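Here the complex is missing one protein chain, while the rest keep their positions.
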Amino acid sequence: DSYDSSGTLKLDSVSGESIRAAGVLDSREEGRKVFQWMIAPHSEASFFRDYWEKKPLYLKRNTPDYYKNLFSTSILDKILHEEKIHYTKNLDVTSYSEGKRQTHNLVGQAHPSVVWDYYNNGCSLRLLNPQTFHRPVWKLLYNLQEHFNSFCGANVYLTPPGTQGFAPHWDDIEAFLLQLEGRKHWKVYKPRSEEEELPEFSSENLSQDEIGEPVLDITLEAGDLLYFPRGYIHQAVTDEDVHSIHITVSTYQRNSWGQYLQKLLPRAVDLAMAEDLEFRKGLPLDHLRVMGVVNSDMETPGRSAFLSKVKELMERLLLYAPFDAAADQFGANLMHDALPPLLGPEDKMCSVHSGGERWCKKKQKVINRVELDPDTYIRLIRGNVIRMVAEEDGVKIFHCLENTREYHQEDPQFFEMSHEHAPAVEALIHTYPKYITVETLPVEGDDEKMTVARGLWERGLVVAAHPLENRDDD
Amino acid sequence: DSYDSSGTLKLDSVSGESIRAAGVLDSREEGRKVFQWMIAPHSEASFFRDYWEKKPLYLKRNTPDYYKNLFSTSILDKILHEEKIHYTKNLDVTSYSEGKRQTHNLVGQAHPSVVWDYYNNGCSLRLLNPQTFHRPVWKLLYNLQEHFNSFCGANVYLTPPGTQGFAPHWDDIEAFLLQLEGRKHWKVYKPRSEEEELPEFSSENLSQDEIGEPVLDITLEAGDLLYFPRGYIHQAVTDEDVHSIHITVSTYQRNSWGQYLQKLLPRAVDLAMAEDLEFRKGLPLDHLRVMGVVNSDMETPGRSAFLSKVKELMERLLLYAPFDAAADQFGANLMHDALPPLLGPEDKMCSVHSGGERWCKKKQKVINRVELDPDTYIRLIRGNVIRMVAEEDGVKIFHCLENTREYHQEDPQFFEMSHEHAPAVEALIHTYPKYITVETLPVEGDDEKMTVARGLWERGLVVAAHPLENRDDD
Amino acid sequence: DSYDSSGTLKLDSVSGESIRAAGVLDSREEGRKVFQWMIAPHSEASFFRDYWEKKPLYLKRNTPDYYKNLFSTSILDKILHEEKIHYTKNLDVTSYSEGKRQTHNLVGQAHPSVVWDYYNNGCSLRLLNPQTFHRPVWKLLYNLQEHFNSFCGANVYLTPPGTQGFAPHWDDIEAFLLQLEGRKHWKVYKPRSEEEELPEFSSENLSQDEIGEPVLDITLEAGDLLYFPRGYIHQAVTDEDVHSIHITVSTYQRNSWGQYLQKLLPRAVDLAMAEDLEFRKGLPLDHLRVMGVVNSDMETPGRSAFLSKVKELMERLLLYAPFDAAADQFGANLMHDALPPLLGPEDKMCSVHSGGERWCKKKQKVINRVELDPDTYIRLIRGNVIRMVAEEDGVKIFHCLENTREYHQEDPQFFEMSHEHAPAVEALIHTYPKYITVETLPVEGDDEKMTVARGLWERGLVVAAHPLENRDDD
Partner (left out) sequence: DSYDSSGTLKLDSVSGESIRAAGVLDSREEGRKVFQWMIAPHSEASFFRDYWEKKPLYLKRNTPDYYKNLFSTSILDKILHEEKIHYTKNLDVTSYSEGKRQTHNLVGQAHPSVVWDYYNNGCSLRLLNPQTFHRPVWKLLYNLQEHFNSFCGANVYLTPPGTQGFAPHWDDIEAFLLQLEGRKHWKVYKPRSEEEELPEFSSENLSQDEIGEPVLDITLEAGDLLYFPRGYIHQAVTDEDVHSIHITVSTYQRNSWGQYLQKLLPRAVDLAMAEDLEFRKGLPLDHLRVMGVVNSDMETPGRSAFLSKVKELMERLLLYAPFDAAADQFGANLMHDALPPLLGPEDKMCSVHSGGERWCKKKQKVINRVELDPDTYIRLIRGNVIRMVAEEDGVKIFHCLENTREYHQEDPQFFEMSHEHAPAVEALIHTYPKYITVETLPVEGDDEKMTVARGLWERGLVVAAHPLENRDDD
């Protein structure tokens, strides 16, 4: 078969570097590098070994400009002037004073002078999903998403001098706080009990007397990083002399083993029932008399037999558990949640996004007619842009290319493909980031190869190694 | 504690027999007897060992009157004249001829002369849920339900001479066919494959050429019984000289181990996630790259590690699986599905259903004032009339007493009770069919004992050993 | 054409009296007589001239048994013992004491001894829709419905000695109170203002200090009648020595000219727009500047022109108003609201309800085969049992025959008929209560006549003058 011993598809492919000079070389590698940059000088390996989901990491970098290209208060002002920012949907105005947390949101559009008036009166501003309004944030988050294989979001927090904007609380996401300007004093507290470690949901506002002593009490200055796992309680206050603005990058919201089992087990039972007579046999006539809370202290033979049988069936269930299908359901959900990739000029010129036919004002007609050829080198436009899910009559290809930067604004995007064509997509997934020619696609028949390739091309999912050749003279 | 070694609650109780002369003595015992009568001379033990869910049982009884009190064509005629029978909801008019199965139902009410006209023209009649219209069927099914601990339903089939009313097919229930009048030739076929054994759902109509050879080819005459498990294909035809009417008693529809696991496992994961940190930990960053249908042929370390971890967690899940709560959910569902008990004059006079205060036409006032006393002997009105389900703040008592004879016409009936009062209900469940005094209920405080007892009394769920004493002179 | 000068269809028809000896002769005439009996010795004419929708009528009859066959406290006791009576749906337990109105309803089924215990403690009982449980009430209300051409409902009120069950209030229906047993003192008050005369909706509970002085202060004894129009405030109290039970018959709920216009006018505009260009022309460009609340004090030419044009169009609207279709919508709604007719043995034997084919236990086969003939005399089973509504492609025949005695338990019942067959139904409506032969139906073709007649016959909507002839020998 066409896989080698390590499970990799053996195909005649060429790396992007050798045939293409610029653009994203490997989106997954790019994701890794961006994550490295974010936590540098810590290595990824040591971070995941020592801190991830375990304990906070405070990183004093002494390089105030390190994150400055990401976002700033001036950018926030610009966004307020130029975009339709709505209270609650895009912006929260908050305060925390004398133990009282308040939200001051009005209704409708947030006009800059009104917002700044609140700020001048001591209110904090939280800009939700800044990726919708600022491309560097979009770019950062998309890259991290390629690395984490989980949705990455962000909020920006601006706090005026001498104030605190939020009550102590914990969140349900892994949090990376990148300080952009100014200074803020943070106190971070351990989860109060094992039940509150790595929680599924965020907490209510907590009061000062129920959170104990901080395990971290530090000052974040421009360029510094603070990471803490979900469940860690935190609060922060600014100095009297300077404001603070930071961006919190979040990920791994409800992305746990338990969530995986919630998808896996109901399907496992369905499959076991379809395939294994033992699961379809009737319950014993007395099961309602030996089981149930009123019988839980009994030690009857019927009860023991029932419990043994259930345990036996639960073991047997492993034979039917659709481990891959459950992962694919996660993957398809990620395609719905995900930020779309941010395409560069190279991506566009070598794909349907901007390559090919266009209107020529001078000639008043369409020019630059192009066509895919059997020997055109193609690859997926990004490593994680699609997910294939097996169905009875074919496969569904989910993708995130047409998502907007606003979370879940679009319905899940997918199209269907026959089982015969699916290996072509599989090959493109496995060979990424290398390019392969259309004629190399593991599909029967030259016409079929072209059909699959054209379908992916017209949806913008594949990119050629070079802009396609102009055929206007043909 | 108050349970003895066999798990039985030790309470001062007296059997019904010693203090009460008539009425239902033990509804569960009654259920068993009725089932015995139905399959006699087969013993219950041999039936469940050799036939139940395994193979058909044909029983030639040579006692034409054996089932005759259950139902008859004359009863059907009476019902058509006196009740509002609706096509499709209550009655189907069908035919099967030259391989073609047809339904001839009109819209709205089925008037007798129209129905008999169809019958005269060779159509079969199927009366759905005859228990709604005829008390002997209600009584039979209620009793069987006490025995099977699963909903028991019925249909009546009347077929004119020389015809067949239905195409070959299989059903999703255990079927007991009791021949009432006339004669019918049955052919029964094994499930065609293991996948079709004990199926979850009934089949479409099948054609003669896809069902093979019958394993049973017999004639059912009045008084005879035919049982076959779900999944067995069957068809029947009447002789030219005589019609056939039989009643099919059904049970164990979707009452399998698989259904139990479908209730158990999602709750098990929820509980495991709440209680065990391992289930809340994040999935590995690479899980979407090593798992999924496109990676299913790979043998990578990440994939092996992932699969090992899932299997470990599935074993660990057993520690959190709420075996009793899942059974109670089954029990609560049964209370919704169940036929209500048919109460006799004894039941009524010794309970709120007819005992106590009533209007005296002569005196033009309410007479026969009664009250429960601490030494009043009470028990549940039937063994399986309630199901207790534990909730966070107390318990829910589901019951079937106010259901109608029509399936699911009422919403689930339940009321709430504090954890402190729950042991009283537990005691009543465990001591049934014996009676115990109100003052014996395992609840703190005499007033509390009376409160619980009165609550159950006013809902008609308990019955006293004797009619309560008239206190009109007090 | 086939109508004479008074608009009556000229058909060869015979009155029921001449060809049939018993049963309902004319349901509308029967309705009139029952109403006469109810208000006797007042004449219908004087009642409608002097009291209806105008003022209360108090009628001291000195005949305690006059209404006694309708209902009694003993009947109520019997219903509580034999039927499933539910709190709130069927029964309210209420009290009014020291200005405070309370409802004491429990949840679920109302058991007699519990209900009587409340009664003994001073609570009033209100049985809702007694027609569902007691045939004489059903019969009364069905007859009144034939007379009023509007839904007639009822409640029964039982009040223990020395109490009041309800706060002063007004209702949204015309109320006829028929005293059945005992005695009750009533105070009736005029509506407090013109706005509260003949109101659309019932009032909240009122306090004693906001209702003024009664216009009627009387004692109702068994056999007496009290009528008052909707909007009249009322309250009542029993003597210390005797209880009171009465039935309130209600009608004309939201059955006003305004309701008619609400149905008429939107359809009138739709039709005018379809047929008359003036209604489709655009509004003037300035209409939003000359009209509207901020412009209501202006006197501009644009505003005057706009108002003149609207008034002109409203007059013109009369040309398109579908007066008959709006009435038919009322009629179709009545068929949904209506009680079904109570059929007597004569009705049943001469119709599909019980006439024709039946099962003979002795012969074990269907006997009494019958058929409609061209010369069979038929008529509608009741005068007001159907309503014909014209649609584009045919007519819809709404009827109330399959309604249950519970309000709106069934969906609207109707069937469709071609325009060609509609005149047959029209003829049956116009000739009622006379009988006509099938062959007289104004439909082209003998087969078509039979088809229409059989369709109505099979639905039970027509009745023959005599039971159809037995053709078993044919």
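Chains: A, B and C, in written order; residue numbering restarts at 1 for each.
FYI, a residue touches a chain if its C-beta (ideal position, glycine included) is under 8 Å from a C-beta of that chain, and two chains touch if they have at least 3 such contacts.
All values reported here derive from a predicted model rather than from experimental measurement.
Contacts of the undrawn chain with the visible chains, over the full complex, involve A, C.
Of the listed positions C:Glu29, C:Glu197 or C:Asp239, the one in contact with the omitted chain in the full complex is C:Glu197.
Interface note for the absent chain: among C:Ser74, C:Asn295 or C:Thr451, the touching residue is C:Asn295.
Between the chain not shown and the residues A:Asp50, A:Glu204, A:Glu315 or A:Glu357, the one that touches is A:Glu357. Note on the undisplayed chain: of the listed residues C:Glu204, C:Glu275 or C:Glu444, the one touching it is C:Glu275. Although one chain is not drawn, its touching partners on chain C can still be listed: residues 1, 3, 6-7, 48, 52-53, 147-149, 174, 194-195, 197-200, 252, 255-262, 264-266, 268-269, 272-275, 277-283, 285-289, 291-300, 306-307, 309-311, 313-315, 317-318, 321, 323-328, 330-331, 334, 384, 387-390, 395, 425-426, 429-430.
In the full complex, chain A touches the hidden chain at residues 72-74, 76-77, 81, 84, 86, 106-109, 111-117, 119-120, 181-182, 242-243, 352-359, 361, 364-366, 369-370, 401-402, 404, 413, 415, 458-460.
The rule is simple: only the chains that are shown with their structure count from here on.
If touching chains are joined by edges, the resulting network of the protein chains shown is an open path.
Averaged C-alpha coordinates put the centre of chain A at 63 Å from the centre of chain C.
The residues of chain A never reach two or more other chains; the list is empty.
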